[in-house]
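Just one protein chain is left out here, and the rest sit where they should.
Order of writing sets the labels: A and B. Residues in every chain begin at 1.
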Amino acid sequence: MMRIPLKSGSRFVDKFFKIGAAMAATYVLAIILLIVVNLISGSAPVWQKEGLGFLTGSNWNSEEGRESYGAAPYILGTFVTAGIAMAIGVPISIGIAMFLSELAPKIMRTPLSLIIELLAAVPSVIYGLWGLFVFRLYLKDWVETPLHNMFGDNSVIFAGAPFGLDIFTASVVLAIMIIPTISTISREIMLAVPNSQREAAYMLGATKWEVFRLAVIPYSKSGLIGAAILGLGRAVGETMAVTMLIGNSTGAAAFPTSLFQPGQTMSSIMANEFAEASQAGLHMSALIGIGLILFVVAFGINIVAHLLVARVIKSHEGAVQA
Amino acid sequence: MITVEQRAEFRKHFRYNVGRRLVIDKIVKGVVFGCVILAIVPLGSILVEVITNGSAALSIEFLTQIPGAVGSADAGGIGPAIQGTIVLIGMSSLIGVPVGVMGGIFLSEYGDNRYGRTVRFFNDVLAEFPTIVIGIFAFVMIVLTLGNFSVWAGTFALSIIMLPIITRTTEESLKLVPITYREAAFALGIKRWAVITKIILSQAKNGMVTGILLAVARIAGETAPLIFTILGSSQFMDGFNGPIDALPLRIWRLSSLPYDNAVAQGWGAALVLILMVLSINIGVRYIVLRKKGRGLKLRMRGGAL
Partner (left out) sequence: METMEKLPTKIITTESPKYKLIAENIVASYDGVVAVKNVTMKFRDRAVTALIGPSGCGKTTFLRCLNRMHELTKNAKIEGRVLLDGEDLYTNKQDPIINRRKIGMVFQKPNPFPTMSIYDNVAAGLKLNGLRNKSVIDDIVEGCLKMVYLWDEVKSDLKKPGMSLSGGQQQRLCIARALAIQPEVLLMDEPASALDPIATQKIEEMINELKKEYTIIIVTHNMQQATRVSDYTGFMYLGDLIEFGETKQIFENPRNETTARYVQGQFG
């Protein structure tokens, strides 16, 4: 028999409990504030030295007395790898979401959803390990080398003899990693389209694909874009797999020009160089500065995604009221 | 008014291109199925490779011994890494679970106001933070302050990653409990804190435990924050104020060594890690399925919103 207190003495317990809960909730806000403060203070030295040139420069020299740092190649590296990952991953994710929400036979639905969830649960470092010792070799032999042989001499993006540790490999593995995120959310969004919309399309004599095209996609467009942007957020922040596969170049050589060149992203340079960065001098400060830039980028992407999804929910409420 | 005759006339304009439309429908179905295959193949490959390569390295010695000298014939084991992961998960949960659960309670029971919305928003932001940034933060706040890499720093970083996940899943689980429970309890004169802790929480138990386990699985696999905080080690843990090893970190280090036996160890460690993570994920599904989770859709890293 549960003893449930009814006496008024527990009025104070009530207050303490509420305060405790509020404090726990505030902890999150405090942490984020501290993160921002620490990133700014930790990177202040390099901002003082380089100013805004830190964002546009491409030096990467940690020799004492000649230190100079610029994050531009890595910022571009992050966007290029994330961009390619999106170009590959978004269409595949939409296709998977279509299959799971409309076309899959009942028996397939649960095991498939399980597989997608498991893909999401695999740690990044294991993607990196697999990419490094298995997938990279297939990509090199079956995709990169043929592309290079066919187009390498004439085009910039296929130039450079491919060894498999490059922007391309990192981007493809990144695409695989963001597919679970985008497809799961997209599926939920598609399932949220009211059945009455589909019925109207069927009534007009539409095929399954036409029902999708007429009734589901227009209705869920903003939500799907929001899902894609959340995938972008994940791609931008992804570290280990990219670090292990991107080839680790620095300075101006890291500017992404060819798919088959070794590159560097904001997260990978932090992971790669942290161990050797001495705290005397600016090296560590430069790495923290890159952390700050990465934080700003990821935060911005996140806000956009949330605004879009909020707009989807609002517009659906308007539709439902009709 | 469109008469019968007019209708027949209009119908003559329909192109009756049905054959083509049905073919397009079939093609789309095929393409979409192809996308699904593209997703399954990598997972299958990862599992196959990890299991085949990893099981070759498995043995009692492997699981319990310390690593041997780099490059030597006796590669030793990954004992410290396993110990480290378990210690870090346990310590992080000590912080992450209480704070996360209380935060979730706040959002669900006291959070229907502007402050609650703000907290919820920033909680979601924190949940999607690049974890390497959290690692740097822990480095600056703990490692630089204490002057050395330590279990504390790693715990701090992992608890931050864990926290928003638990807050969110707790809030969602609590919100699923019908409001009638609360109303009935209040009508009986029971105080709010007791309503929450003794009545609502027990209803939401399943969802909350699931959320906590998923958060644990997530931090078990995190590497980036550990780079900046625990240093890694070839020895078993020596006090909380010293370095420690962890599975994901060891996998990374081993994979970059040019020695075959090191790489083999890396696969072995990967097998241990993936067994840990996947068994939690699959096990959690059975809890949810068995208790017919009332439509609880869990947002994990993969399905995060």
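The rule we apply is simple: a residue touches a chain if its C-beta (ideal position, glycine included) is under 8 Å from a C-beta of that chain, and two chains touch if they have at least 3 such contacts.
Please read all numbers here as calculations on a predicted model, not as lab measurements.
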Given A:P111, A:P146 or A:G205, the one touching the chain that is not displayed: A:G205
Selected residue (touches chain absent from view) among B:V4, B:A73 or B:A187: B:V4
Selected residue (touches chain absent from view) among A:L139, A:L165, A:A215 or A:M284: A:A215
Absent-chain interface as seen on subunit B, which is shown: 1-8, 10-22
Touching residues (missing chain, whole complex) on subunit A: 194, 196-197, 199-207, 210, 214-215, 218-219, 221, 315, 318-319, 322
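Keep this in mind: only the chains that are shown with their structure count from here on.
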Whole-Å separation of chain centres (CA-atom averages), subunit A against subunit B: 15
For the subunit B and subunit A complex, residues of the former touching the latter: 21-22, 24-25, 28-29, 31-36, 38-40, 42-43, 45-46, 49-50, 53, 98-103, 105-107, 109-111, 116, 118-119, 121-126, 128-134, 136-137, 140-141, 160, 163-164, 167, 189-194, 196-198, 217-218, 220-224, 227-228, 248, 251-252, 255-256, 263, 266-267, 270, 273-274, 277-278, 281-282, 285, 297, 300-305
Parts of subunit A lying in touch with subunit B, wherever the complex brings them together: 2, 4-6, 10-11, 13-14, 16-18, 20-29, 31-32, 34-35, 38-39, 41-42, 91-96, 98-100, 103, 112, 114-130, 132-135, 176, 179-181, 183-185, 188, 207-210, 230, 233-234, 236-240, 244, 267, 270-271, 274-275, 287-288, 291, 294-295, 298-299, 302-303, 306, 309
